[in-house]
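Read the structure below first, then the notes.
Heads up, one of the protein chains got dropped from this complex, but the rest are sitting where they should.
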Amino acid sequence: MSGNSIGRLFTVTTFGESHGPAMGCVVDGCPPGMALSAADIQADLERRRPGKSRHTTPRQEPDTVRILSGVFEGLTTGTPIGLLIENVDQRSRDYGDIKDKFRPGHADYTYQQKYGIRDYRGGGRSSARETTMRVAAGAIARKYLGERLGIGIHGYVSQLGPIELGVTDMGAVDSNPFFCADPDRIPELEKFMDELRAEGDSIGAKISILASNVPPGLGEPVFDKLEASLAHALMSINAVKGVELGAGFAAINQKGSEHRDEMSPDGFAKNDAGGTLGGISSGQDILASIALKPTSSISKPGATVDKEGKTTEIVTTGRHDPCVGLRATPIAEAMVALVLMDHYLRHRAQNADVENTTPVITG
Amino acid sequence: MSGNSIGRLFTVTTFGESHGPAMGCVVDGCPPGMALSAADIQADLERRRPGKSRHTTPRQEPDTVRILSGVFEGLTTGTPIGLLIENVDQRSRDYGDIKDKFRPGHADYTYQQKYGIRDYRGGGRSSARETTMRVAAGAIARKYLGERLGIGIHGYVSQLGPIELGVTDMGAVDSNPFFCADPDRIPELEKFMDELRAEGDSIGAKISILASNVPPGLGEPVFDKLEASLAHALMSINAVKGVELGAGFAAINQKGSEHRDEMSPDGFAKNDAGGTLGGISSGQDILASIALKPTSSISKPGATVDKEGKTTEIVTTGRHDPCVGLRATPIAEAMVALVLMDHYLRHRAQNADVENTTPVITG
Amino acid sequence: MSGNSIGRLFTVTTFGESHGPAMGCVVDGCPPGMALSAADIQADLERRRPGKSRHTTPRQEPDTVRILSGVFEGLTTGTPIGLLIENVDQRSRDYGDIKDKFRPGHADYTYQQKYGIRDYRGGGRSSARETTMRVAAGAIARKYLGERLGIGIHGYVSQLGPIELGVTDMGAVDSNPFFCADPDRIPELEKFMDELRAEGDSIGAKISILASNVPPGLGEPVFDKLEASLAHALMSINAVKGVELGAGFAAINQKGSEHRDEMSPDGFAKNDAGGTLGGISSGQDILASIALKPTSSISKPGATVDKEGKTTEIVTTGRHDPCVGLRATPIAEAMVALVLMDHYLRHRAQNADVENTTPVITG
Partner (left out) sequence: MSGNSIGRLFTVTTFGESHGPAMGCVVDGCPPGMALSAADIQADLERRRPGKSRHTTPRQEPDTVRILSGVFEGLTTGTPIGLLIENVDQRSRDYGDIKDKFRPGHADYTYQQKYGIRDYRGGGRSSARETTMRVAAGAIARKYLGERLGIGIHGYVSQLGPIELGVTDMGAVDSNPFFCADPDRIPELEKFMDELRAEGDSIGAKISILASNVPPGLGEPVFDKLEASLAHALMSINAVKGVELGAGFAAINQKGSEHRDEMSPDGFAKNDAGGTLGGISSGQDILASIALKPTSSISKPGATVDKEGKTTEIVTTGRHDPCVGLRATPIAEAMVALVLMDHYLRHRAQNADVENTTPVITG
């Protein structure tokens, strides 16, 4: 496949350009018999939707999803689920600058080199708008994982530029525009973002995701270790430059006696592993973090080249997120859901009849 | 597939357990007409081979590779290349402790939970010995990439526990047991490792990889972005807990005007992107780093459970690497080679007849 | 994947139920830079469309296709092409009988057994309406193959029940409702079909496909031989019970000296092979035939069971094709196009830089 599908058994294939007629996807392999309605998917889309605060792009998209197939009388049938969102706010405008020049740090240049042609309107296929379909498909996976296995998947912004953010109230994440789990820090974030916007610049961010109640056994050694699939899925999100599990890069300076999570019949003493051992889920929470770079579409002028390869300068106007990380939380959650769902099906394909006499330890 | 294959067009499938009869792999999709001999592969295997210094496991394995198919009169034929290394040093010993107890931080527990059975001898399939085949297959990819495209792939240890290491002489990497590119620091590393071994403990490490001369255009948006495939491949290496590209986690605290690599007809002004834009290689060097955790097989006692789920304590004796990161450099290089090779073939499958009028910028 | 995709590099994923909101597909991997409009696809859809004569189902569907992505300013961009056809004629009616009973010879029973639920309206996913998307996707492949390689793909009905049909005028195929290449026989066919319709019964058929100008080299030994991919693709069409290449089943009673196609610098002496040798195209025409069973939705009563497993009788009313084979010609052509396109991309991925000194023989 040419890269627009993910998952071996719970397979999501997406299509659509930012300013084309519609965004869509096909979810193939969903188990039958699960209640599913457009409203179930819409709720997650709403969390990702832009234009809800001054800190994200003002593009107004209702992002209304239609289920085109795979559901009958309110239940999934096991056949592929087609989803569609018509693009509404494709504001007509002059694309002159990004039509002929390449934004430094943007996919403009590489799409042109790879394909010899690119849909420059709003970034075309490389637009963050593509992630609507990740969120929509992820909502289906998340519903199954929650209902059948009790798995919960929750993320938050753990760093915004220089501002590190902890968790004081996970319940607060969805009620502020920063996906911040420490609501006391929100005024600080607002001030930071307002200054940034005034500068015409953008900023990076870090997102952390936690999946709880994941049963042991998910993940396929050796190349499709659970952490490898998570890294693949998370690194495929626009603007992500790094992925880590558990202690992550901090493990470089840990000793073995310090890093290992000791075990007892009551569970693991701590969670530096981040939920996997040898590529297979251990029953600990999955803990993953990602680094997102600042968006390259900023109004500060930058040196670049044009389509003829000549030196020039570019200023990006238009509607852009000053921090793509701010809306990345539901996207990262969706990717984790897709990976866990796919690995759950893969695991039961091979191991459904395993009789295991070793007790599962739980804390 | 159950996870023992990687690559869509240049596909590597491995098999073998640490203390089974042999390690092997099949490399399918190699272009025909390339000169290939066992010696070409042996050279890379030699770099990974244990037992060459006191700082790695003393297990003695000649790691002699046989080419079983796919090569005729010294040239690849386009048919699958079978590779085999017989295991020689499967020292007979008492496995009592790891047979019935789970090492904390190790795959012992999760293999048992997933499969209900595990080959506990030397870690079985979860042993780092599996990486011989990654290196062997990677050597084939690396040869093609080097000869046909001029791509070079070079790695080094950029951090050992608390000791950060730069590059003063890349040529020195292969002549010291630490894959260190700053030879003046070697005494410091030796002292650190000697103390660690005396403690019976282990340590994490960071490896950095650079691929030069990569043409623009490799990588398949949206899910199989080049960085996503790299993250997948690198995170699938034993003990890896984090992957980053270019500025990586440092991008969190960068502004857009700072992160973006400005462009001119002479190339990119710098390389914070790490070689990809929007999932496609840009022509910049690919820069990737990985974090490796400390090995969990240490002689310091640790609390754990046994196969009946009862609380107990474990001490791992036997031959183990105190820093798995030390031998990970050729493995990481091999994984990068496999990813680039696969994406090169994928790219030319779809885009071989693209006529591109935009000049490639090069520095 | 759960079976709704075909092709490794030119990958088509379809969705949609007969009486759901829409039929759709995603075509991933299409090379960029090819002119493509909805009209190009519509022409092939028109050939498959029902309701054009009294010999096919009277269901009226305009089958108007929309291109939702992957095309910009009239050219393919290399990104996935989303196609959609809204279902229009989902006539509201009483499904009582097929809702609770299983038509013998139909997928009703097996869908129920596999998924525990089925969309019984018009056959749901098992409806021949699914093949609209095969034809739509195939039109894209066919256009590329024709324009870039000069490949032509043409089919015709070679047997209708007991009536064997030869080729006197391939140009006549599209101007009669039987896809018959021997126009003198049409009155005979009309009489046969009229009698059959009066009986309330259905009939099988044979379709033959010829692909000309296929270059040598397409096909991947050993499991993905070109003939194996063709067999897969053609046998996946609804109602197909047999596939053969070249001499096919007649080869059972051939001697080696009789079957082999002798070669000279001017080409092959004849074509019993059907265009492949050892799984790879030889440059001869690809010749494939398929056997289609009679449709099971007939008005003659049949013994069956109901959803509770009790014995009963069923009469299928409603709009059904008395000979599904009659509209299968464009579908079979589309499947051949998809296979050739996929194998063309696979071949050039591995072998684009082969320097071959052996001349291609052509007749």
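Chains: A, B and C, in written order; residue numbering restarts at 1 for each.
Methods note: contacts are C-beta pairs under 8 Å (C-beta built on N, C-alpha and C of every residue); 3 or more make two chains touch, one makes a residue touch a chain.
All values derive from a computational prediction rather than experimental measurement.
Within the full complex, the chain left out of the display is in contact with A, B, C. Screening C:Lys99, C:Lys191 or C:Lys300 for touch with the missing chain picks out C:Lys300.
Residues of subunit A in contact with the chain left out of this view: 8-9, 29-33, 78-79, 148, 221, 345-346, 348-355. Interface residues of subunit C facing the missing partner chain: 1-6, 8, 14, 102-116, 125-126, 130, 159, 161-162, 196, 201-206, 216-217, 219-225, 227-236, 238, 240-265, 269, 272-274, 276-283, 291-298, 300, 302-305, 307-311, 346-347, 350-351, 354-361. By the touch criterion stated above, the residues of subunit B touching the omitted chain are 1-5, 8-9, 11, 13-17, 20-24, 26, 28-29, 32-33, 66-70, 72, 75, 77-82, 84, 114-119, 124-125.
Just so it is clear, only the chains that are shown with their structure count from here on.
Averaging C-alpha coordinates per chain and comparing to subunit C, the farthest chain turns out to be B. Nearest to the common centre of all protein CA atoms is the CA centroid of chain A. If you average the Cα atoms of subunit B and of subunit C, the two centres end up 45 Å apart.
Taking the mean of the C-alpha atoms as each chain's centre, subunit A and subunit B sit 26 Å apart. Residue positions of subunit A touching 2 or more other chains, listed in rising order: 1-5, 8, 14, 114-116, 125.
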